[in-house]
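All protein chains but one are shown in place.
On to chain A.
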Amino acid sequence: MGLLSDPVRRRALARLVLRLNAPLWALPVAWLERTMRSVGLEVYTQSFSRKLPFPDETHERYMVSGTNVYGILRAPRAASTESLVLTVPCGSDSTNSQAVGLLLALAAHFRGQIYWAKDIIFLVTEHDLLGTEAWLEAYHDVNVTGMQSSPLQGRAGAIQAAVALELSSDVVTSLDVAVEGLNGQLPNLDLLNLFQTFCQKGGLLCTLQGKLQPQDWTSLDGPLQGLQTLLLMVLRQASGRPHGSHGLFLRYRVEALTLRGINSFRQYKYDLVAVGKALEGMFRKLNHLLERLHQSFFLYLLPALSRFVSIGLYMPAAGFLLLVLGLKALELWMQLHEAEVGLEEPGGGPGPSVPLPPSQGVGLASLVAPLLISQAMGLALYVLPVLGQHVATQHFPVAEAEAVVLTLLAIYAAGLALPHNTHRVVSTQAPDRGWMALKLVALIYLALQLGCIALTNFSLGFLLATTMVPAAALAKPHGPRTLYAALLVLTSPAATLLGSLFLWRELQEAPLSLAEGWQLFLAALAQGVLEHHTYGALLFPLLSLGLYPCWLLFWNVLFWK
């Protein structure tokens, strides 16, 4: 898969690196310190280290240690109670070589002004997001992700807003803005509006999700392009990844954006002065703030930079989907109740129905077994891949990351074989009522989970609801079993992930072939597990501990004998 996947090659490389006794790429800490001090900032450094659960193939790192460098520009006439952050995440796959230059130029310019009422922190992090996470945890004095970071020597008050910069060339043709953050959190819409205002004022070309702003909203093209942008945002928000440093700031309720300079093949190019002016304007406006940004929306979807869809408009859609589950559960409840009444008085006729403790008790007991087994499978899916990677690498010629991913897939597929085993545990009294009761419980479980997910990360909840709700509502042992089985497999969480990857690349106009898609899928699985351990992303635990057991229950229902 990557450079480190062949164990032989890996050992050779490790020996080489050890012999050189130098890291492959490191931040020029001393130079940065010197330069920032000459500009007039208060400079501090922070070191951090972390051993990842398994080697990260995409970033080629495993045992990470680094140093963050940050300089604080103190407000000349205000108490240092609030601050703004301009951050440049630097990494070995450095798509960020020019941004440090712009950061230092802006620092020198800002230092000459007297109208700052908040401190400004200029932060350069090593190992991009890992460094940012270490700095944020030390700044807020928490330890959320198991990072070992040294405490910060210099602090500047509560952070009001942050802007992350990523520039890979010294001329840009457009500026791309990223808003989706960790676990689908979004900054206040006012910050995006601020960026868009300065784009318009400075005449910069600004893109969202890599797409230009549709000009023509009257014909079909504009809304269609808006729909594509919206779908891209939904997919990115659903993935729960921090798409840039800003995503990690959002956890501490610091409004943040990432600005990426894109150098494409357009004719008209902007130099860094234009980008710097836009940034200066943004920071000056943020300086005028007296309260945290709170007047605009926190939950929204963006079809374009100048348009948004508020939660009041899109939440009912998820509500209706969950209503389907609720109604189906109600129907099953009624059927179960009628079946009870029918069993009690086969003669029929009106009369008060007496609840039957004995058979109901058996029904409940027969439900516990599938529930426990499904949840155990989910737990296995969550815990085993990372725990068992070393055992796997000893017995199989795979790297750790590959081992993790393949174990994930193996356990996932093993769950499909479950129904043939659970029946040995379950007693077969009143088989019809057994599956109906199980389906009832599964429907309520799914509705609860999707409801909770939709509240915190709407895109994820909606995406899973659109795929899982029809299959879940339809699953029953009678009828065309193969068809229902195919539908259920196609709408399982893993298949949804695969499909959304294809959809995402399709929308970005870089479609994938099947092989590429499969490779990307495997990489996404590894990244998902890794991000859960390093940043606390919740996609992996939600899918493995929550939705996968639920899906298994429906699979059980489908194969009920």
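The definition used in the following text is that a residue touches a chain if its C-beta (ideal position, glycine included) is under 8 Å from a C-beta of that chain, and two chains touch if they have at least 3 such contacts; residues count from 1.
Convention: contacts and distances are computed from a predicted model.
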item	value
Record-based protein name (UniProt) of the chain missing from this complex, from "Sestrin 1", "Histidine-containing phosphotransfer protein", "Dynein axonemal intermediate chain 4" or "GPI-anchor transamidase"	"GPI-anchor transamidase"
Chain not shown: contacting residue from A:V8, A:M63 or A:L290	A:L290
Residue among A:Q113, A:Q153, A:S310 or A:Q519 touching the omitted chain	A:Q113
Full-complex contact with the absent chain, from A:L52, A:A78, A:A105 or A:L474	A:A78
Absent-chain interface as seen on chain A, which is shown	75-78, 113-117, 284, 287-288, 290
